[in-house]
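Would you mind keeping the following structure in view while I ask a few things?
Heads up, one of the protein chains got dropped from this complex, but the rest are sitting where they should.
Let's look at subunit A:
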């Protein structure tokens, strides 16, 4: 960016082509200022001053341009409206088609089936489930015994592994079988209390009320009778 000084003389007014006289200024800032002074020697002081001010501004922004081009520059990419609209619409449709929640749930259940979680979740295995449902009416007592065995295990497990949900599954199975053993209900209630205390794993409050609805209604009567004894035992 080289700077030129342009001068206009009224004598040349009828000749527009020759109206402006051009002088190349030197690259050196101070020398250029002197050259301006030389050329505009008989011009009024105010105009000379303003001219030098303008020249200063110009050199400063030229310096700035040179510095900026050395830094990283933002590349502006124009958006095409039609394409943007199309992409947005396709994304919405893909989201609907994806059915994310179902897909995730399926995948998690698959992993549970394939035993990737190992022993953390203590669910009754498929065969046991089927056998249970088949022999429902006949051997209710048998299933009760098995349940109680499981309960013992559950008591131990519950103390160490906070994310254990076997109590819930037991409860649901119990619902199916329509047994109403007091022990199990109280254990549920105890776990409920523990759940409310242990906040570290974030037993989600969303599940909380949903979980509490069922046991709460049923345990109402038992609560007063035997909580003290259970806490002693635990």
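Here is the rule we use: a residue touches a chain if its C-beta (ideal position, glycine included) is under 8 Å from a C-beta of that chain, and two chains touch if they have at least 3 such contacts; residues count from 1.
To be clear about the criterion, contacts and distances are computed from a predicted model.
Trainee: So one subunit is absent here. Using its UniProt record, which name fits best from "Ribosome production factor 1", "Glycosylphosphatidylinositol anchor attachment 1 protein", "Poly(A)-specific ribonuclease PARN" or "AP-1 complex subunit beta-1"?
Mentor: When "Ribosome production factor 1", "Glycosylphosphatidylinositol anchor attachment 1 protein", "Poly(A)-specific ribonuclease PARN" or "AP-1 complex subunit beta-1" are compared with UniProt, the left-out chain turns out to be "Ribosome production factor 1".
Trainee: With the missing chain put back, one of A:8, A:31, A:49 or A:90 would touch it. Which one?
Mentor: Hidden-chain contact among the options goes to A:90.
Trainee: Using the document's definition of touch, tell me which of A:2, A:45 or A:71 contacts the absent chain.
Mentor: Spelled out, the listed residue whose C-beta touches the missing chain is A:71.
Trainee: Even though one chain is hidden, which residues of subunit A still touch it in the full complex?
Mentor: 71-72, 74, 83, 87-88, 90-91, 93-95, 97-98, 100-101, 103-105, 107-109, 111-112, 117-118, 120-121, 123-124, 126, 129, 161, 163, 165, 168-169, 172, 200-202, 204-207
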